[in-house]
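Scroll down for the structure; my scribbles are underneath it.
A single protein chain has been omitted from the complex, and every remaining protein chain is retained in its original position.
What follows is subunit A.
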Amino acid sequence: PSFMALRFEILGRFNRARAAQLTLPHYVCQTPLFMPVGTQGTIKGLTTPQLEEIGCQIILGNTYHLELRPTSELIDEFGGLHKFINWPRAMLTDSGGFQMVSLLHLADITEKGVTFQSPVDGNPMLLTPEESIEIQNRIGADIIMALDDVVRTTTIGPRVEEAMYRTLRWIDRCIAAHKRPNKQNLFGIVQGGLDPVLRDICVKGLVERNLPGYAIGGLAGGESKDSFWRVVAQCAAALPEDKPRYVMGVGYPLDIVVCSALGADMYDCVYPTRTARFGTALVPEGVLKLKNRAMADDTRPIDPTCICMVCKNYTRAYIHCLVTKDAMGSQLVSYHNLYYMMKLSRDLHSSIIEGRLPEFVCGFLQIMFPKGDVPEWVCNAMEAAGIDISPCLRSPPSSPVTTKQSLI
């Protein structure tokens, strides 16, 4: 396919890492970037101007949920999801397949597509690659995802190989079904489990199709962190330089820093907003559990270094009395958490461009692991990424601390 509805310009590199400008039909984005998940046409508890203020560039919609309610037909009548929900910036929809397999009982994958039991009337239904693309064409997101054959990352044996080859067969059906290639970008998804040989075959097969972008799928599903980063590193290295790379279902701030160092560009995860609803805030040190009783007397902001609307205005104590009880608790913590993710994306972007990614990564790790106990997998990944993190592995000298304490 010669059509492409995006432009991907690399603005700066640091070894494998890159900072780019991704021009989509609805927005010019800066990568690396994190995409918050707006399952049903809204990011829970936030208005569109708030999302813009936070700095969200792309939001994700879930095809399976949107097809159930309000249906892609209705969205199409309204001129697409952008207009229906009044979101001016970019959007991405998934294929719907993963949702079915993970949410529905009796979902089964055959060569035709994903068969499942309708949650409405219990009748057997079939989602083919063609239908997934048709639905996504009606929804109208800037980036649409190919239907893939997903297996759990913990699956081993011939099923992994079968799924990988089927994903390759289905990509052609997706490409053929795609009616709006000049308005929407179809991304292929690299499968192949934890097997480097299968991943390699899948990458090569997809790259031959010259797609506008590629996703690394089948991760963040319970595999070891060491397997996780190795798959990302391998795929990112093999995918074309001039196309965006999206690691699906990731994640945690640490994972995003590691994947970006390895050359990935895009991420999505429900984590920041879901954890917010349980009263957990993302902070440079890791997480802050606002439900904790100690928060009741803490008059500091969630993150004293954060300049978001919530941290500028509210104390941990006040948010403590809201979280998990009042809607406002989840609204405020979601706001902060997404702000944190966007700030992380921006910091990665600028530190790559300014050639100081190692300094940024070291600073990040030092705050998160003040004792220098950076996990082994992060050390391994950073070595592969050519980023020297030795300054933050040194344990802080313990004697001065004791001296200070004894002085008090």
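Going forward, a contact is a pair of C-beta atoms (placed from the backbone, for glycine too) under 8 Å apart; a residue touches a chain by one contact, two chains touch by 3 or more; residues count from 1.
As a working rule, contacts and distances are computed from a predicted model.
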(request) Match the chain absent from this complex view to the correct UniProt protein name in "UBC core domain-containing protein", "Proteasome subunit alpha type", "Myelin protein P0" or "Queuine tRNA-ribosyltransferase accessory subunit 2". (result) "Queuine tRNA-ribosyltransferase accessory subunit 2"
(message) For a quick check of understanding: of A:L22, A:V37 or A:A90, which residue touches the chain that isn't displayed?
(response) A:V37
(message) Tell me which of A:T47, A:N210, A:T305 or A:S390 is the one touching the absent chain.
(response) A:T47
(request) Please pick, from A:G113, A:P129 or A:G217, the residue that touches the omitted chain in the full complex. (result) A:G217
(message) Considering the complete complex, identify which of A:N86, A:T154 or A:N210 is in touch with the unshown chain.
(response) A:N86
(request) Based on the whole complex, identify which of A:Q57, A:N137 or A:T273 touches the chain you can't see. (result) A:T273
(request) Pick out the residues on subunit A that sit against the missing chain. (result) 35, 37, 39-42, 44-50, 53, 60, 62, 64-65, 69-70, 74, 77-78, 84-86, 92, 94-95, 97-99, 102-103, 145, 148, 150, 189, 215, 217, 220, 248-249, 268-270, 273-274, 277-278, 296-297, 299, 309-310, 312-315, 317-318, 320-322, 324-328, 330-332, 335
